[in-house]
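In this view, the complex is presented without one of its protein chains, the others remaining in place.
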Amino acid sequence: ACGGNDSPEGGAELEGSVVIDGSGTVYPFMAKMAENYMTNAQENVSVEVSRAGTSAGFQKFLVEDGTDFNNASRSIKEEELAKAEELGTEVQELKVALDGLTFVINKENDWATELTQQEIIEIFLASGGKQKWSDVRPDFPEEEIKTYGPNENHGTYEFMFENILGEQDMVEGANLQQDYSVLVDLVSKDKNAIAFFGYGYYASNTDKLTAVNVDFGNGPVEPSVETIAEDGEYAEFTRPVFSYLNVNHAKEKPQVLDYAIYTMENANEVAQETGFAPLPEEEIQATVDTLNGLKGE
Amino acid sequence: MSVLTENKKQVSTMGESPVPDTKKSIVYDTKDLNLWYGEDQALKNINLSIYENEVTAIIGPSGCGKSTYIKTLNRMVEMIPVVRISGEILYRGKNILDKNFKVEDLRTKVGMVFQKPNPFPKSIFENVAYGPKIHGIRDKKILNEIVEKSLRGAAIWDEVKDRLNENAYGLSGGQQQRLCIARALAIEPDVILMDEPTSALDPISTLKVEELVQELKKDFSIIIVTHNMQQAARISDKTAFFLSGEVVEFADTNKIFSNPSDKRTEDYITGRFG
Amino acid sequence: MSVLTENKKQVSTMGESPVPDTKKSIVYDTKDLNLWYGEDQALKNINLSIYENEVTAIIGPSGCGKSTYIKTLNRMVEMIPVVRISGEILYRGKNILDKNFKVEDLRTKVGMVFQKPNPFPKSIFENVAYGPKIHGIRDKKILNEIVEKSLRGAAIWDEVKDRLNENAYGLSGGQQQRLCIARALAIEPDVILMDEPTSALDPISTLKVEELVQELKKDFSIIIVTHNMQQAARISDKTAFFLSGEVVEFADTNKIFSNPSDKRTEDYITGRFG
Amino acid sequence: MKIRDLIDEKKKTKSIGNSVEKLIPGILLGIAVISILTTVGILLTLITETVLFFQEVPIISFFTGTELKPLGEHAVFGVLPLLTGTLISTLIAMLVAIPIGLMTAIYLSEYASEKARKILKPILEILAGIPTIVYGFFAFTFVTPLLRSFIPGLEPTNILSPGIVMGIMIIPMVASLSEDAMSSVPNAMREGALALGSTKLEVTWKVVLPAAISGIIASFVLGISRAIGETMIVTIASGSSKNFTFDVTQSMQTMTAYIVEVTGGEAAAGTTLYHSLYAVAFTLFVFTLIMNMIAQYISRKYREEY
């Protein structure tokens, strides 16, 4: 029953599959979304979500018969767009929520709960020269700083590298991992650790981790759903997160388009639950309209 | 040309044939048969004729080649890879050692009963129906008839008729052996080869099988290997005495046991060796 | 109290002991020995005395318990888990079946040579040096001397002296057996037990071992199991005849072979059975 | 006679049966060849992509490179971090599996009563049948925290814990193969030694072990091969750091874990990263193949001994 041309909201039964890969940051958001969709909207559609990382995900997205969506914690790059063009794939950017790059430390770490933006950058810069905590501030313990983060598969790494570190080399020996769960575990067990990743992973692990309150010049700011916003107090470290839709697939497979619309319509609600900051309603509505526009074609 | 047989025919050096029995026709005619297991010669220049509707006993001490000879008659001996054969065995006039001869055809006409009862691990019915089935008989009614007839023929019908679907391994050794005979009868063979069919059986079962053999010879030609002189004397018409792969004497059973022409035969049947 | 022996001592019902030889002292004194493998009794009420510097032969048909008895003398029989023993075996006055008796001690004083030569897969030297080494002799010079002496004692020195470091498996069967004897000699035992030591050997090797036994009895007490009556007659001083786990007759070898007192012994040594 | 006629009649129409008879060996040969094709398939798959990889990354720098940074723009492919990770975890595993496995084999073959053997062997079989993912879970949730409580410097993911657990996993294999080898030493040799007054320990040490040594070594080699190829335990418990180090308290990646990481994460066909997967897998394959060949060679030799 491929009632694809009916209005999805009209309650038409859809089936088939929706394949999503990409950002690990967005994964909890998208996993929750997929689950809700399959429980509340379309039981017979199979939505599968993986989390290879933004860049890795784009490599699976931009091939013949690639994935339907690619989640991303950075916006698509020029060369990725060029690749899409080459393939004849039309790509629609769906901005789904806002995330704050969060720096987390071990629960036992009671000295670095507040750091300035500059101090954080220097800790992660190869040229920063901060090997020990005492190099950061003299009253910090004289112990080696252990830096952690996601590996180069991840948009978060690239956001860090490009937007925070200004494309300068990251410290040698930073422990870069594929899985966020591993990062959370590592930091929760290492007293001298400091790691960076999306706010969501901190929000669901507040019992295991402490977030560093960042001083952007106007006193320390705690990352939170409230402070993370494009014009909020945590704006410096705030970034939008996306899901990129293969429009060709959306036109061929009604369930893909239906899922895209569902995602946007429920984005703010799910964002809240999974540790993301919501987007302005108008922005969401605009995307929904664009998607609805695809239906007629 | 035969590839199985080597053509260096040897001159018969010994072996006394019984006076040809012109009334009965010859089923098997063995001519200058030699057989080697690798380097060891197990059969030496055998010449023997087996007659229709007779029981021919083969006797001799252990290792003299009795089993080897009887297994050559249905070419079962070829299952041992190192075997080489020369000479001829004519079955109903055709040389079975010839390359073009189909062993399966031969074996459907020549039934075999082994020293140890070897029923299949199947039901009694399936054991007997095995032969007809592999030869293409599928009709359940015909199979039923064959099974009954064969079991009757093997004098075991009354003992098993109520448990045809039970596993054959539930039978006693003697019953199993008669079942194996029934299995051989089911394809209505022309000849039945028996290799010490009673050596694993108790005296009562042995007697039953012996009676059965006497009965069967009306319809079949039977060749029976036995280490039991009394048995040979009781049931056979002709007897061949083997020694170290050679036929020492082949004659009417009466003659062999009353008046053997060879000293070695006499020594053997009087129990002086073996 | 012994746990190994069961204390239901039985009254000796048979077995004739030879007239005690008062000049020589007793090495082994077996009293009312019974042995079971599970339910099967393999030794029945054995009473036997073994004298110093004599060769005692044990003869009897297969399965009569010869090996079982000799293996009980160094408690090797215990390696079979189902074995139960009752009675006493006094070695130099001490009951070796006693729980507190250390088998390892016993075995350093009682050498054993087996039916099939069983050298270790090591060099000839290491084979002979094995015993002394485990008993703590490390001095290379002493070891060399022991090895030479033992190999000379086993009459094999000349044959192997140039290849002491070669693997023992390179030797012929007869040489291997003499090597095993040398190995037993190397721990300077008091008694040597031999279980059909020549049965796997050719006649010439057998002769050598027999000569050796004659030689060795000057220094050791020897108990030898053999199925070869001639051998027993040739080399032993006393002979025990076993039958179905019982000692039928035990006497001077001369007497046993010339004038046995038991009809069964006579039947056996004249080859009427066994 | 009736049956005879029936059979003869059927025989005329039995040509189908005859052609089946002729076809069967061919069909079965075809099936049997699939196992050969599997090997060929593995070799072809691995070699083709490996060749492509070495066109992009010089073979020398791959095998001598101490740095492995497969992701990002300036990717560096040196296999040494993975090789050391693999070899160190294997070493740790064998340090656990060899002594314990061998002692278990000795106990079962030389000391245990029939009854004890009947109980103990099935338990070892259970241990051998537990899926590796369960061992991984065990390493990650139990052994690592346990070790961390008395090795302070131990990282939350490290090579030590999975190495030990891998060793435990291999114990049954070493034990049962070694026991087979020891059981096939003829009893006559034990008797010969016991008769000279040896204790059981001396019999075992001086006679049985030397005689069974090739079978025992074969079991070690197979154990090594198994450890080299083991995947999930290290993947779960050792993290994905590509450290080039010999410090067992650190996280290291093995060749197998690298394959899981790269295929699970990315593996877009055609990239150098993708090709590196095959180069690493080929290296892994060669290692285990050599080990298996050695084991087969040794055990074939020993079978001829007695």
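Should a chain be cited, it is by its letter among A, B, C and D, assigned in written order, with residues numbered from 1 in that chain.
By definition in this document, a contact is a pair of C-beta atoms (placed from the backbone, for glycine too) under 8 Å apart; a residue touches a chain by one contact, two chains touch by 3 or more.
Definition applied: contacts and distances are computed from a predicted model.
> Report the protein name recorded by UniProt for the chain absent from the figure; options are "Phosphate transport system permease protein PstA", "Acyl-CoA dehydrogenase family protein", "Multicomponent K+:H+ antiporter subunit A" or "NADH-quinone oxidoreductase subunit H".
Matching the unshown chain against "Phosphate transport system permease protein PstA", "Acyl-CoA dehydrogenase family protein", "Multicomponent K+:H+ antiporter subunit A" or "NADH-quinone oxidoreductase subunit H" yields "Phosphate transport system permease protein PstA".
> The chain left out here touches which displayed chains?
Those shown chains that the absent chain touches are A, B, C, D.
> Considering the whole complex, which of A:Ala12, A:Met38, A:Leu87 or A:Leu294 touches the chain not shown?
Of these options, the touching residue for the absent chain is A:Met38.
> With respect to the chain omitted from the figure, which of D:Phe62, D:Phe77 or D:Phe140 is a touching residue?
Residue touching the absent chain, from the options given: D:Phe140.
> Have a look at D:Leu82, D:Ala195 or D:Ile236 and name the one touching the chain we're not showing.
D:Ile236
> Touching residues of subunit D against the unshown chain: what are they?
17, 20-21, 24-25, 27-29, 31-32, 34-36, 38-39, 41-42, 45-46, 49, 99-100, 103-104, 106-108, 111-112, 120, 123-124, 126-127, 129-134, 136-138, 140-142, 168, 171-172, 175, 197, 199-202, 222, 225-226, 228-232, 235-236, 256, 259-260, 263-264, 267, 269, 277-278, 281, 284-285, 288-289, 291-293, 295-296
> To test your reading of the contact rule: which positions on subunit B touch the chain that is missing from view?
Those residues of subunit B that touch the unshown chain are 74, 76, 79, 104-109, 111-112, 114, 116, 118-122, 130-131, 133-135, 169, 180, 183-184, 187.
> Extract the touching residues of subunit C with respect to the undisplayed chain.
102, 104-105, 108-109, 132, 134-137, 142, 145-146, 149, 187-188
Here is the rule we go by: only the chains that are shown with their structure count from here on.
> Which chains, if any, touch subunit A and subunit B both?
In this structure, the chains that contact subunit B and also subunit A are D.
> Count the smallest number of chain-to-chain hops linking subunit B with subunit C, moving only between touching chains.
So the least number of steps between the two chains is 2.
> What pair of chains is linked by the most C-beta contacts?
C-D
> Which chain has its C-alpha centre farthest away from the C-alpha centre of subunit B?
Farthest from subunit B by mean C-alpha position: A.
> Got the subunit B residues that touch at least 2 other chains?
Correct list: empty.
> Among the residues of subunit A, which ones contact at least 2 other chains?
none
> Could you draw the chains as nodes, link the ones that touch, and say if you get a line, ring, star, complete or other?
Contact map by chain: star.
> For the complex, which residues does subunit D have touching subunit C?
Answer in residue numbers: 113-114, 186-199, 202, 206-207, 210-211, 305.
> Over in the complex, which subunit A residues touch subunit D? Could you list them?
Touch list, subunit A to subunit D: 52-53, 56, 59-60, 63, 151-153, 157, 175-179, 182, 185-186, 188-190.
> Going by the contact rule set out above, which residues of subunit C touch subunit D in the complex?
74, 76, 79, 81, 104-108, 110-112, 114, 116, 118-122, 130-131, 134-135, 180, 183-184, 187
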